[in-house]
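The complex is shown incomplete by one protein chain, all other protein chains being positioned as in the whole.
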Amino acid sequence: MSESLDLHLALAETELENPVLPYLRQDRIPHIWCPGCGIGTSVNCFCRALTDSGLDLDKVAIVSGIGCTGRTAGYLNLDSFHTTHGRAIPFATGLKLGNPDLNVVVYSGDGDLFAIGGNHFFHAARRNMDILVICVNNFTYGMTGGQVAPTTPVGPTQTTMPLGNFESPFNLPFIADACGATYVSRWTVYHVRQLAKAMKEALNKKGFRFIEVMSPCPTLYSRRNRLGDGVDQVKYYKENSVIKNGADTKDIGLGYQGEIVVGKFVDRERATWLESMNDHFSKVLGDQFKPYGGKPEGV
Amino acid sequence: MKADPKGVLTGVHFIDGDHAACEGALAAGCRFVAGYPITPSTEIVERFAARIPKVGGVFIQMEDELAASIAIQGGVWAGHKVMNVTSGPGLSLMMEHLGYACMTETPSVWVDVQRGGPSTGLPTLPAQADMMQIKWGSHGDYEIIALSPNSPQECFDLMIKAFNLSEEYRCPVFLMMDEVVGHMTERVEIPAADQIEVTERKWTKKKPKDYKAYETTPEDLVPEMIKAGDGYRVHVTGLTHDERGYPKMDVPTQAQLVTRLLDKIRKNADKLVDVRMDGCEGADVIVVSFGITSRVATAAIETARAQGLKVGHLRLIICWPFPVKLIQDLAKTVKAFVVPELNMGQMVLEVRKAVEGKVKVISVPHPGGTVHEPETILEQIVEAAR
Partner (left out) sequence: MSAEETTRKGKGTVFVRMEVCKGCSYCIDFCPTHALDFSKEFNQKGYHFPVLNRAEDCTGCDLCGLFCPDFAIFGARWKDLDEKRQKTATPVEP
C-alpha cells in the first residue's frame, strides 16, 4: 500500500464523516446505481442543497416514481415515497394538499415524468401546485434496459430503436415554462455547484418549480452509442455547455451531442393552487370559509 | 371515537344514493378527495366539492383517474381519511393504484357506482359487473373488503362502515354501488354526530427511533401508522419490503409480506361476515343477492312464498371477503341456491366454489342496463324448489 493510502485510511477512521451521510439512509448504502451513473451526483448535490436550505428536514418529503432515478426516494433520510411509474406528481399533489406544511419534492426520471407521467406534469404546472420537481434526464429508460425515451435525441440507438432514434424529443424546460412553472432551470451533473445552488434556491421558492439535470447513463446510453463512460459524458457536458440565464426556453432544445444551454430560465411569482383556492373561497364565502391550512382535524 | 359534527348533516333528507354516499364520507371524517368525473358517480364528487369549503378540507379535480387514485393516497400519508370515486372505465384505470394501496397498506375507501360494460358500455344504466374486477383486477395477490348498499340510506350507513373498516384493516375498502342505487331518491336519516362511531387511524404511540413502518405481531397483523412531517422519516414503497418499509426483493420477504397482507383479511373473514338473512332457517331454496338486485329478489321471494314455497333470502352486505363458511353451513340444509345478479355470473362462482357441488346453484344472470324482472328470478326459484 502506498504511503498516501495509509494516511487516508487513518484519516477516514479518525476524522469526520462525509457531510452528506446524515441525509442518506446509511443502512441502504451502497446504492444500486452503476459506476459512473450521474444520478448519485445529483443526489449528492441535493443533499448539499438540503443543508444550505435551512429547512426543517422533518417537513421535507420526497416522492419518486419508478426507474433508476426513482430509487432516490429510498436512499434519502426523509419521509420518502416510492410510488408507481409516472405517478409521483399526483401522489405529491395529494401529500402537499393533505398537509401544506410539508415541502414536497418529486425526484424522478425523464421517462417517468414525461412519457407515462407527462399529463400529470402539465397539469400540476398549470395549477401551480406547490412542489419542486427534479428530473434526472439521462435520455433513456435506464431501469428497463435502455429503451427510447421522450427525451432521446434523434440519432442514437436504443433497444427499441435499434437502427437509431427517429422521434423528436421534448424540450423539457420549454414544456415547464409553457405550462406555467414558477422556476425553471437546467444544469448537468458537471455543474455541481450551480446545481446545488439551484436546488437550494428552488427548495425555498413557492409554486411549481422544475429543475432538469442532465446526467449520464453509461450502461445503457453512452457506451451503447460509443460515447464512452460516465466521465466521458460529463466531460462532454463540460466542453459543450454554455450558461445562458434567462434564455428563451423555446430555443434551448437538446440535440445529439450538440450545444447544451444551461442556466436559470424562469423565476416568476404566481399564486399557488392552494393560495388561489383560499383567496377565491374567502371572497365568495366570506366568514363561512376558514382558509384551509391542511392539518386533518383531531390529529 | 365519535364523528366530528362539522361533517354531519343531522336530520331527515330526501336525497339520492350518490348524495347520501357523500354525506356518509363527510360524517366518517373524510376531508380530502381527489376525483375525476364519470357517470353515474359524478354527483358524489360534485356534492363533496360544494360541501367541503364550509366543512374544512380540500377537493381537487385531477386530470384523470390514474392521478385521482394516487393523489388520494398522498392525502392519506399526510394524515387524511380519503375516498376515491368512480365508475367502470375509471375503475379500470385505477387498478395499478389499487395494488399500491394494498401493498403500502394505505387505508382508503373506493366507491364504484357500477354501470354497464365492458368499455364505455352503458354510461347511464346499471350493472353489478365489476365485482370480480375489484377482487382480481390489480396484478398479484391481494385482499380487499367490499360492501354493497341497496338504498340511499345504506349508501350513507355503509360508507361510514367502509371508512371504519379501512382504518381497522389498513386496506382499500370498496363501496359497490350501482347506477340505480346511486340515482334513486329516498328518505335518508342522518343521526347526530354523537350517534356515529368512527374508527380512528391506528396511529403509533412509539417514538421515531423505536418505530418500524411495517412491524406487526402474530396477534395483530395490521401495522401502526404515522403521517409525513412528524419526524418518523418513513419509507413507503410498492416494492416488496421488509418491516422497516425498505425494498427487499427476495423469496422469504415476499412470502412473509404477501401472506400477511392476505391473512389480515382472511383470518378475520368470520368477523367480517355481514349479511341480512330472512327466512333462511328451514328454507328449501335460498336466494343469494346483493345491492340493487336484492330489492328485486325480495319481490320474487314474496311471490314464491305466497305460492307456498319455502324460500330464504341471504343478502350480502359485505361481498368480499365472501362468507364461505356461512354458505357451507346453509348448504347442509337447502336444496338449492339461486343467485341473481346484474352481470353474466360473477358472485355465483363464489357460491359454487363454497358448496363444492353438494347442492344445486342456479345463476340468474343479466347483461345489465336495467334490473331483473322479478318473474325471471321467481322462475328460477320455482325451478330450484322442484
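Letters A and B mark the chains as written, and numbering starts fresh at 1 in each.
Please note the rule applied: a residue touches a chain if its C-beta (ideal position, glycine included) is under 8 Å from a C-beta of that chain, and two chains touch if they have at least 3 such contacts.
Everything numeric here is computed off the predicted structure, so don't read it as measured data.
Report, in label order, the displayed chains that the undisplayed chain touches.
Looking at the entire complex, the absent chain's contacts are A.
Of the listed residues A:Asn18, A:Ser168, A:Asn245 or A:Gln288, which contacts the missing chain in the full complex?
A:Asn18
Among the options A:Cys37, A:Leu57, A:Ala181 or A:Leu220, which residue touches the chain absent from this view?
A:Cys37
Which chain A residues would touch the chain omitted from the figure, given the whole complex?
Chain A touches the chain not shown through residues 1-2, 4-12, 15-16, 18-21, 24, 29-31, 33-41, 43-45, 48, 189-190, 192-193, 196, 229-231, 234-235, 238.
As a convention for this text, only the chains that are shown with their structure count from here on.
List the residues on chain B that touch chain A in their complex, please.
1, 4, 6, 29, 31-32, 34, 53-54, 56-58, 60, 62-64, 66-68, 70-82, 96-97, 100, 200-201, 203, 227-239, 246-247
Inside the complex, what are the residues of chain A that reach chain B?
Answer in residue numbers: 25, 27-28, 58-59, 61, 63, 73-74, 77-84, 86-87, 89-99, 101-102, 119-120, 122-123, 273-274, 277, 281, 285, 288-290, 292, 294-299.
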